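On to chain A.
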Amino acid sequence: MKKKIIELKGLEKHYPVFGGVLKRQVNSVKALDGIDLDIYRGECLGVVGESGCGKTTTGKAIINLHAPTGGEAIYYPEDGDPMDLAKMSNRQMKNAGIRSRLQMVFQDPTTSLNPRMLIKHIIAEPIKEQEKLSARELEKKIVSILEMVGLSRMHLMRYPHEFSGGQRQRIAVARAIAASPEFIVLDEPTSALDVSVQAQILNLLDKLRKELNLTYLFVTHHLLVVKYISTRIAVMYLGKCIETCPTDELFSNPLHPYTHALLSGIPNPEVAAEPNRIVLEGDVPSPLNPPSGCRFHTRCPFCIDVCSREEPVLLDVGNDHKVACHRQDVVKELVKEKFGIEGYF
Partner candidate 1 sequence: METSTAMTAVQAHEHPRLRELKFTLARIFRNPSAVIGVVLLSFFIGVAIAAPYIAPPKYAHAPYKMPHKGFSPTPKAPSERFIMGTTSGQYDIFYGVVWGTRTAFKIGLFVVGIAGFVGITLGVLAGYYGGWFDEFLMRFVDIVWSIPLLVLAMTIVVAFGRGLENIMIALALVEWRWYVRVIRSEVLKLRNQEFVQAAKLMGVSDCKIILRHILPNSIYPVLIMGSMDMGSMVISASFMSFVGLGAPKGYADWGQMVALARNYIVGPSNDPLQFWYTIFFPGICIILFVLAWNLLGDALRDAFDPKLRRR
Partner candidate 2 sequence: PKDTFVFESYGTVRTLDPACAYDVVSHQRIMNIYESLIFFDGSATDKFAPVLATEVPSVENGGIRDEGKTYEFKIRKGVKFHNGNDLTAEDVAYSLKRHMVVDQEGGPMWMMLEAVAGVSSTRKDGKIIDGIFETIDKSIDVKGDSVIIHLPKPFPPLLAVLAYSYGGVILDKEWTMANGGWDGTVKNAAKYNGPAFGAEPLQKIANGTGPYKMVKWAPSNEFIFQRSDNYWGEKPQLNTAIIRYNKEWSSRKLALQNGDADRVTVDAQYLTEVQDMDNIKLFSVPQLSVTGAMFCQKINPEANPNIGSGKLDGEGIPSDFFADINVRKAFLHAFDRQMYIEDVWNNNVTIPTTPNAKGLPYSKEEPVYEYDLEKAAECMKKAWGGKVWEKGFKMVITHNTGNAQREAAALMIAENIMSLNPKFQIEVRNVDWKDYNVAYRKFQYPLFIIGWGADYPDPDNFLTTFMASTGVYGKYMGYKNEEVDKLARYARFEIDPEKRRDAYYRMQDLWYEDAPGVILYQKVDHFAYRSNIDGFIPHPMLDHEWENLKLLKKN
């Protein structure tokens, strides 16, 4: 049985919105509105969804970069008792020795590296936080990490701007690894990169995960990328997780209408016949006032009464496949009926 590393129970993150004469809180952006998710050791969990649906927020909330406003994020260390990260402060995490075990790699390598620090110092920073090393040992360690990500000793004494985007992302990954983490949130690590470089990073990440036994939360909106790298996928919509299942299962047997829409929207580089598309109407509703009931019902082509009234729960339908839809059992037929789509291969 796979071991859990992190378990989210109704995790919530609301960003307050202020207004009125006295600038009191008048509303909140429900960026993350009660999400349940298990993450297992050694897996790469892809999180997909539209822009603004709360993917990044999930990642940041888990590792407590933005303290969650509700729910639990339970971390199961390899040895020792589980702890609820959502209730811990940064300092507590540091004292418990788990701060550096949860890391993050950001989307834009340009802004995630301090432009005024040498690569050497950037990578040394997390190492120094963990152990005292002599200068020589430190350098040795840095070089070994650099080599792990495909850079070399000659890059030590350079500034980030002297690197290409792909190299910078490697450095960002190297820095994350240098903290010897167990779990890394990868927030669209390739979307700022060139197509030709994207593959390098994806391969690197995959290699590192296997070598170092890391767990990834891979956030992206590029479905083919998740398909390539993830072992399991969670689909999000408006601050909710609506479907999670192993990668292959998702592409072969999607259950949520939104997932269908996502899959059908992927342009296929393989030259094929005219594709059939599920073109959704309208835009994503505002997370300030999310729709009642099923959040997708405003755009769902198969919406029925109950959808706007009741919020569907995330149901396990077997095969490690969970979905939150009132009509999950009939969606496939409906799609076929209405759009003539049978599969996405």
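Keep this in mind: contacts are C-beta pairs under 8 Å (C-beta built on N, C-alpha and C of every residue); 3 or more make two chains touch, one makes a residue touch a chain; residues count from 1.
Regarding selection, all candidates are chains of the complex that A comes from, given by their letters.
On a predicted model such as this, the values are computed, not experimentally measured, just so you know.
Chemist: Mark the candidate that touches any copy of chain A in this complex, from 1 or 2.
Modeler: Of the listed options 1 or 2, chain A touches just 1.
Chemist: For a test of understanding, state which residues of chain A touch candidate 1 in their complex under the given definition.
Modeler: On the chain A side, the touching residues are 63, 65, 90, 93-94, 99-100, 102-104, 106, 108, 110-118, 125-126, 129, 150-152, 154, 157-159, 161-164, 167, 172, 175-176, 179.
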